[in-house]
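The complex is shown incomplete by one protein chain, all other protein chains being positioned as in the whole.
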Amino acid sequence: MKKKLLLLIGVLLLAAALLGAQGKKILIGFSHVAMNCPYYLAMDKAAKETAAAKGAEIIVLNAEEDISKQIADIESLIVKGVKGLIVNSTTEYGTMPIIKKVKAMGIPVVAIDRPLYGDYLAYVGIDQWKAGELQGELFTKKLLPAGGNIVLIIGDPGCPASIGRGNGMISILDRPENKGKYKILGTYKASYNQMLGMQKMEEAIAAFGDKIDLVYCANDSMALGALAALQNAGMTNVLVAGIDGQKEAYAEILKGGQYKSTVINNPTEITQKAVSILVDYLTKKIQPKERNVITGTVLITADNVKKVYDPNSVF
Amino acid sequence: MNQQATTLLEVRNITKSYPGVLALDNVDFQVNAGEVHCLAGENGAGKSTLIEIIGGSYSKDSGKILLHGKEVEFMSPRHAQELGIAVLHQEIPILPHLSVAENIFLSRQPVSKTRFIRYSEMYRQARRLLDTIQADIDPHTLLGDLPISKQQLVSVAKALSLEARVIIFDEPSAVLSSAELKRLFDIIKSLKKEGRGIVYISHRLEEIFEIGDRVTVLRNGKLVGTEAIEKIDRGTLIKMLVGRQIDESAGASIKVAQTKQVPALEVRGLRREGVFEDINLTVYRGEILGIYGLVGSGRTELARAIIGADRPDTGEIILEGEKMRISSPRDAIRNGICLSPEDRKSQGLFLEKSVQENICLPSLKSLRNMLFLSYSKIAKYASAFVTRLRIATPHLDQYVKYLSGGNQQKVVLAKWLGMDLKVFIFDEPTRGIDVGAKEEIRILIKKLAQEGKAIVMISSEIPEILNLSNRIAVMHEGRIEGLLQREEATREKLMAYSMGAKAQ
Amino acid sequence: MKREIWQRLGQRIVFLNLSRYLALIILFVIASLLAPGFLSLQNVMNLLRSFSFLGFISIGMTFVILSAGIDLSVASILAFSGVVLGLFQHWGIYMGHVDKLSLIFPTPYIFFSVLAIGTLLGFVNGLVITKLNIVDFAATLGMMVFARGLAFAISGGRTIFNLDDLALFMGRGMVGAIPFVAILWVSAIVVCTVILRYTIFGKNLYACGENPEAARLSGINPIFYKIAVYSISGFFAALAGICMAGRLNLGEPRVAQGWELDAIAAVVIGGTSFAGGKGGIVQTILGVVIIGVIRNILSVLGILPDPQEMIMGLVLLLAVIFGSLGTRKGSLAHV
Partner (left out) sequence: MKLKANHVLADYGLYLILLVLIVISVILSPLFFSYNNIANLLTQSSFSGLLAIGMTFVILMGGIDLSVGSVVGFASILYATILHGSFFTFMPEEIFIYSGAPKLTPILPLPFDVLFVLLVGAFIGLISGFISYRFRIHSFIVTLCFMIFIRGLAVSYTHGQPLFGIPDPISFLAYGLVAKVPMPTIIWLGISLLCFLLLKFSRFGRGIYAVGGGEEAARLSGLEPAKYRIFPYIASASLAALVGIMMSGRMGCGDPKIAQGWELDAIAAVVIGGTSLSGGKGSIGGTVVGVLILGLIINIMNLLEIEAYPQQMAKGIIIVAALALHALFSRRRKR
C-alpha cells in the first residue's frame, strides 16, 4: 500500500515537473487587499489583462481586508513559485516582516495603490497626501470658505491611502488662516465599501444631525453611500466629496447636486504601470526609472467633469 | 438497638427553611455503629432535606451535627465524604462518559510521585472493591453503558472506597427489582457487620421491616418518632407515616368484572433484536393485565414498542380485531393506545409547564374555537380533571415540578383520561409515591378497568401486582416466562418465573 | 438570608418579566432627556425602521431558541437572499456595477423565489440537524459559513448596485408617515404571537422545546417541529434580506455580518431561555427594542462607533446578569 502510494507520488511529481518545464510563461502574484468596491475590481481586471498582454501568468489573491489573511496569501503565492509580487497592502506596516522574507528569497515586490513600509522595487499610485490637499483647498476656498463642521469617512485605520488622504486634507484645515474655522465632528471607518459608507453616515446623522456641513470620504464608493444616506434623511444641503474618480461619482457631480468633487486616481492606469514594471524587471532586467511612480491627481468638480466622464468606462 | 452502641453520627434539632416552606423543624436523628436505621416519611416530609444536610449539599439554618461525639460543620459533599459520610442518591449521580473505575475514584485517583494518574493501579483497586461486593462489573466500561441497578452497585463500591463510616441509601429499591434488592440487602448486612452505620430510606414498608433495626418517621418537617422495628407493627408505622388510619386494601373493595369475550389489544410475535422475543399477549376489555419482571427484563421496552416509541423488528399489533400499523406514539394514540411512562419526570411530564398545559396537551384539538385555542375551554377542561382526580395544586398554573410525586402521576393520568382511549399502559404507576397517593392511583386504575378499558400495568412491586391484576405475565430476559391467573399467582411463583426458573 | 431576599425579589421581577419593561421605560426617559427630539414622530419612525431588520431575524431566532436550538446561519442567509435578489434583477448582464435592470421575471415572483430559497436553506438546516443528528450549533455554523461563501461566490464578491422601485419600496417605502418595513415587521409580530399562543402548533412547539421525549410520547413529532422552526427562521432571514437590499439599494454579500449574534442577544435579553420551551415573541421584541434604543442613545450622545461597541458589550452583560438574578438556576439555564 505505502509503496504504491510513494510510487504514485513520484510519478505525479515527475509529471508536474515536466508540465512546469513546458510552461515558459513567467508567473507573478498579486496580493490584493479586497474586492469590495469597483475600484479594486477594476484593478483586478486590469492586472489580469496587462499580464496576459505582457505574456505573463498572474495569480490574484484577495485578502478581504484581513492582514493576517494577506500574509497567508503571500506565503501561499511563494509556495506556488511566483517570480515577482505585486502587493496592495492592507495596512502600511502589517506586511513589513513578510515582505522582508520575500525580499530575502530574491522575489521583487511592487507596491501598488497603497505605499507600504519596507524594501520594495517600486511604488505605483497617486500621491495620497496631495489628493487630500487638493480636496482641502477646495473646501477652504470654494465650498466652505466661512468654515464649518466636517464628517470624515475613511477606509481602514492604518491604511496608508486613508492616512494620506485624511491627513492631507487636515493639514490644509490646520493652516494658520483656517485655524478654528473648521471642526472634524467625527471620523468613521467604512473600509471603502458603499454599503458601510451608507450605514456609517446614518450613524453620523443620528449623532450630529444638522450640525454636519460637509462629508469627506476617502473614496467615491463610500461617498456614494453617504450620499444615499443623506438623501434618505432628506439632508440635501450637506456637501459630499470623495476620491478616486468613479464614474458613478462623475455622474453625480454632473447632476450638480450635493456631490461636489472627487480626485482622479485611475486604478487601471496604476495597475498597468505596476504590472509592466514588474514583468519588465523580471524578463528584461529593466530597473524602474524612479522608485515612486506617482500618477496624476486631478481635482474633478462640476467645472471639468464633462471632460473625464465616460458612462461606458470600466471604472 | 442496644443503647450502649457507639453513636457515629448525631443530628440535634436541625432546622432548615426554604423561601415559603419549613422543610425541617428541629429534628433529631442519630445513627449507631452497626445498625440499619430506616428513615421513613411521605414525599415532602423532609427526608431528602435531612440527608442532603447530612451529606453536605445543603447548609442547615440551625442545630448541631455531631460526628463521633464532636460537632462538625459540613461545607460541601466533598467535605462530608472526607469525614466518612457517603450518600447514595436516588438519582445516582453518574458521569456517563467516564469509566466505572474513574467514577469510583474521581478526584482521588491513585497518582505517582510526579502526580501522574496511574490508570493500571486505579483499575486494580476498582476491581478489588467491586469483588468485595460480588459485582461482576468490568471497571473499564463506561458507567453510562451499565444498567441502573449496576450503577447502584458502583456507587456502593465508591462508598466503600471512601472508607465511609456512615452510608446513606436514598430509596435504592426505586430502581432495583426484588432479586437485585435481595443482593443489595446482603451487601448492607455485611456492611453492618463491619460496624458501619447505615441509613436506609424507602417507601416500601416491607423493606423497612426486612432490613431495618430502628425506624425514624418524619411528617411534614417534624419528627414523629424513632422506634425499634421489633417494637412496632405495620399498622402503627402507617399511622405514624400518614397521620391517619388508611386501609391498604381499599382498592380491593372494587371488583373488576372479567369480560373475557372482547379482546382489546393483541400482540403477536413481537420481537426486537436483543431486547425481547416472540411476545404474545392479549388484553381484554375491562381487565388489568399485570406484567412483572426484573429491571432489564424487557418489560419497559415492550411497552415502548407497543406504542411505537421504539420500532420492533417483527410482529404485529392487533387492536380490537384489526391489524394496526403503528410506527410512532402518535399513531398509537390516534388508535387509542397510550403509555404512562416509567420515568415520569423526564418522559411523562413537562415540569416547567403548568398543570393545565400538561393535562390539555394531547387533547388540544377538541379545545378550539374554529382554528384558535380557547383558553376558557382549556381551563374548564383542566379544572374538571383536577377536581375529579383530587390533584392537590394551589391553582391550574402551578408548575408541575412543584407537585408531589403522587399528584404528578395523577396529572399524567389526567392527560389520557380526557381522550376516549381503549388501552392504557402503565409503567410503574406508583414508583416513588407515598403510601396514601399509591392507593388513590390504584383505585383510579381499577375504576378505569371497570369502565371497560383494557389496562396493562407494569410493576415491580409484587403486592401491587397481586392486588390489582386479573392476569399476570412474568417476563424474563425478553421472553414471557409465564402467564398466571390471579388466583394461581403467588409471590414465590412470580419470583421464580422472573428469575427464569419455570415452576413445575 | 440576605441572598434569599434578593432571590425572592428577583423571582418576582423575573416572573412578571417586569425588569425589562422597567429598563425600557428608563431608557426612553433618559433618551428623551438627552435628545429632545427622541420621541418625535420622525425619530420614532426611524427607530422603528432600524429595529425591523434585526427584528425580523430575531423573530425567526425566537422560534428556533424556543425549540431549544440555535441558528447561527440567519445573517448569512440574509446576505445571500439580498444578493440573489440583486442578481435576479440584473439577470444576464455581467454581474457587478451595472445600473441597467434586467429582471429574470416580474419582481413579485422574484420576492417569492427569494423567500422560497431562504426557507429552503433553513429547511436544510433542520434536515441536517434531525436526520444526520448533528448538534444545532455545529450544523448551523456550517450553514453560516456555507451560505456566506455562496453569497460571495455567486456575486463574485461584488456589490450589485441599483434595484427596482418595488424592491426599494420594501426597504425605504413609507405608508403615510410609517415606514413600510415597520408595518411588515409589526404584522409579522402579531401573526407569530397568535401562532405561538393560540394554535396547537405553538403549544406543541413549546412542548417539544422543553422535553422532546415527553412530547413524543404524548403523540407529537419533534422532528417535524425542529425542521419547521428552522424553515421559519430561514424565511424571516430571507425577508429581512429583501428589505435590507431594498434599503441599501444594493445586493451586498458583506451585509449584516455578525447579526446572528445580535439576534441571539436580543432574544436572550428578552428572556427566552436557551434551555427551550420558555419565552415568546413579545419578550424578544422587548430585547430588540432595548438594544436598538441603547444604540440610538449612544449615537445621539455622539459616541463614535468603536467606543459604542464597547459600551454596548458592557450594557448587554449587565442586562443579562440582572435578568439572571434571583432564579436559583439562572434565567438562562445551561443547556
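Should a chain be cited, it is by its letter among A, B and C, assigned in written order, with residues numbered from 1 in that chain.
Everything that follows uses one rule, which is that contacts are C-beta pairs under 8 Å (C-beta built on N, C-alpha and C of every residue); 3 or more make two chains touch, one makes a residue touch a chain.
Bear in mind that the values here come from a model prediction, so they are computed numbers and not experimental data.
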Neighbouring displayed chains - absent chain, whole complex: A, B, C
Per the touch definition above, residue among C:Leu150, C:Ala214, C:Val255 or C:Val289 touching the missing chain: C:Leu150
Residue in contact with the excluded chain [from B:Lys16, B:His89 or B:Lys353]: B:His89
Sole residue of A:Lys80, A:Arg291 or A:Lys306 that reaches the chain not shown, by the stated touch rule: A:Lys80
Missing-partner contacts on chain C, residue numbers: 70, 72, 128, 132-135, 137-139, 141-150, 152-153, 156-157, 261, 264-265, 268, 274, 306-314, 316-317, 320-321, 324-325, 327-335
On chain B, residues whose C-beta touches the chain left out of the figure: 55, 57, 76-78, 81, 87, 89, 93-98, 102-103, 106-109, 111, 115-117, 158
Residue numbers in chain A that touch the chain omitted from display: 5, 8-9, 12-13, 15-17, 59, 61-62, 64, 66-68, 71-72, 75-76, 78-81, 91-98, 101, 117, 154, 156-158, 160, 163, 166-167, 170, 184, 187, 189
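The rule is simple: only the chains that are shown with their structure count from here on.
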Geometric centre distance via CA averages, chain B-chain A, whole Å: 73
Rounded Å distance between chain A and chain C, as computed from the means of their C-alpha atoms: 35
Chain B-chain C separation of Cα centroids, rounded to whole Å: 44
Where chain A touches two or more other chains at once, by residue number: none
Junction residues of chain C, two or more chains touched: none
Chain B contact footprint on chain C (complex, rising order): 4, 7-8, 194, 197-200, 203-204, 206-207, 210-211, 213-221, 277-278
Contacting residues of chain B [partner chain C, same complex]: 19, 307, 309, 328-330, 332-334, 339, 341, 346-353, 357, 361-362, 364-365, 368, 371-373, 415
Sites on chain A touched by chain C in the complex: 35-38, 41, 62, 185-189, 193-196, 198, 200, 203, 206-208, 228, 232, 248
